[in-house]
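Omission of a single protein chain aside, the complex is shown with its protein chains in their original locations.
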Amino acid sequence: MVSRNKIVESIKNEVEIEKYVINLSSKHQRAIETKDLTISYNGKKNALNKTNLAFETNKITSLIGASGSGKSTFLRSLNLIHGENTLIGGQILYHGVNINDPSIDKFEVRRRIGMVFQRPNPFAKSIYNNITFALTQRAKYTKNQLDEIVESSLKQAALWDQVKDELNKSALSLSGGQQQRLVIARALALKPDILLLDEPASALDPKSTMQVEETMVNLKKDYTIIVVTHNMQQAARVSDYTAFFHMGNVIEYDLTRKIFTRPKVKLTSDYVAGNFG
Amino acid sequence: MFNSKQINKLAISFIYAIAIIVALILLFLVSNILINGIPEISWKFIASPSKTFEAGGGISVQLFNTIYLLILSMIISIPIALGAAIYLNEYAPKNDFISVLKTAIEVLSSLPSIVVGLFGFMFFVLKFNFGFSILSGSIALTFFNLPLLTRSIENSLAAIPNLQREAGAALGISRFETVIHVILPAALPSIITGIVLASGRVLGEAAALIFTAGQSSPNLDWLNLNPFSPHSPINPMRPAETLAVHIWKINSEATIPDATKISAGSSAVLLILVFIFNFLARYLGNKIYKKMTAGK
Partner (left out) sequence: MEQNELFKQLTKKSVASKKDIFGKYLSLSALILIGITVVAILFFVISRGLTTFTLDKINPFRFLFGTDWQPNNVDKNNNPLVGALPMIFGSFVITLLSALVAAPFAIGTAIFMTEVSNQRGAKIMQSVIELLVGIPSVVYGFIGLTVIVPFVRNTFGGSGFGILSGIIVLFVMILPTITSMSIDALNNVPKIYRESAYSIGATPWQTIYKVVLRSAIPGILTAIVFGLSRAFGEALAVQMVVGNSPVIPQNALSPAATLTSVLTQGIGNTTEGSLQNDVLWSLAMILLLMSLVFNLIIRKIGKKGEMKNNV
């Protein structure tokens, strides 16, 4: 109780918020990077203040922070899936190309930057059609090609062995954890290179959570993964980097092990220790 | 003086009484229509054409016209209502233009159907020279039908969770494809329920039709399927008196000696049709819903 009051106090009194953001050196490849990214809804107060974050290729980065800290808002802006009344300022550099630009085709961006949400949202279609639907809307494929893609993406999501004999069953008949992995497979089928996960396991039971986490770690070699999570243990278990968000600001961004063992900012250590949030 | 408990008891019994009276009114209406009407219904009544000056006419042509007009007006109104509902629920930004269009739909739904019919008369029957015809009538019915149908489809679409739309968006699929392939199939049961309910309403409509589809019907040759022949049942340019218009007409012109009997029979047929549609709406809605959620 005492420490909580102290934190609120210190935020109020500080004009400059103390921050620490790691600098990726040039030998680290950057899959996606934001420059002065600012987000506001309906012209109200900023949901996110100038944010500069770079994400290394083939690594898992966790975004942590309390509800309303701006981490989900940030994640959603990365593949331009934000709502109608959202204003985004600054740059989002995808392999160096600024995609926060009206000339960019957002559908193409979303194919390359896949996204998985908190609650599993398979279509009310068969398992097979869930995976092929987006593909067949984009181009023509032969049956063999589709079969191959279905198999490989289900394998990548570690679901193939469980569903290979019932691909024509409704996706809604799967368990929550299976549904979430199907949704991951569905995104992978489009051959993205970045995967955004918005609290992918928070609606799942512990066993399903473990399965989804394993899947994430296995996917790392081929994909860059950015995951929003409320679960500090999860962030510590799976991610290479962690960024801590607080009230629309990135307070600290560093290697995960540093964030959880020797954070440089007091606010981060308080949050990681569970003092608030 | 009464105390509050006694007042309470009195007031609650009063409310019970009102509800019972309303139920009795319905019971009286329905039993009156059915008791007087059903004895008049026979195969001959349903399958033979009406007569203008003598007793013993049937309603075969009117029954056919009613169904034909219903189907044609649905063919015209469903795509329009569907499009408008999709735009309103899936795309519409919040601006003045959209709120003017929404108001327009409300205005259309509040226009008296006789005014809609008169507009159809002036515009389609006279200006476009469609004459008193099935075509003019089904356009008038479309105007009458559109607001309700649009709103009902809009509600059906709104009931589908946003998760599905997000899923489509995250896969780089356009909103339109998501709507056509994901949202619409999921909303189909309740859309069908809405369409069948609207059909029940259209079946009984007469005021919009007396000056558009007309109050008479040529002699029909059921085997004549040439759509341009004036005696073909499927010719959309021929006048077509519906069952509801027939009931109104024989009662206000009184040229048939057995007008009351025929009206009673027709009313019963009409009422039974409307009930079948209402029942069908619920039954189909439930059935399709079960089928869709059971998984394939």
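Labels for the chains are A and B, by order of writing; each one numbers its residues from 1.
Basically, a residue touches a chain if its C-beta (ideal position, glycine included) is under 8 Å from a C-beta of that chain, and two chains touch if they have at least 3 such contacts.
Everything numeric here is computed off the predicted structure, so don't read it as measured data.
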Of the residues B:Ala47, B:Ile75 or B:Val107, which one touches the chain left out of the display? B:Val107
I'm checking contacts with the chain that's been left out. Which of B:Lys51, B:Arg175 or B:His231 qualifies? B:Arg175
Name every residue on subunit B in touch with the hidden partner chain. 4-5, 7-8, 11-12, 14-16, 18-19, 21-23, 25-26, 29-30, 32-33, 36, 79-84, 86-88, 90-91, 100-101, 104-108, 110-116, 118-119, 121-123, 126, 143, 146-147, 150, 172-177, 179-180, 200-201, 203-207, 210-211, 215, 244-245, 247-248, 251-252, 260, 263-264, 267, 270-271, 274-275, 278
Determine and list the subunit A residues touching the chain excluded from the picture. 94-97, 99, 103-109, 111, 137-139
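Everything that follows uses one rule, which is that only the chains that are shown with their structure count from here on.
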Counting only Cα atoms for the centres, state how far subunit A is from subunit B in Å. 49
List of subunit B residues in touch with subunit A within their complex: 93, 163-164, 166-174, 177, 181-182, 185-186, 292-293, 295-296
Subunit B-touching residues of subunit A, taken from the complex the two chains share: 79, 81, 84, 107-111, 114-117, 119, 121-126, 133-134, 137-138, 168-170, 172-173, 183, 186-187, 190
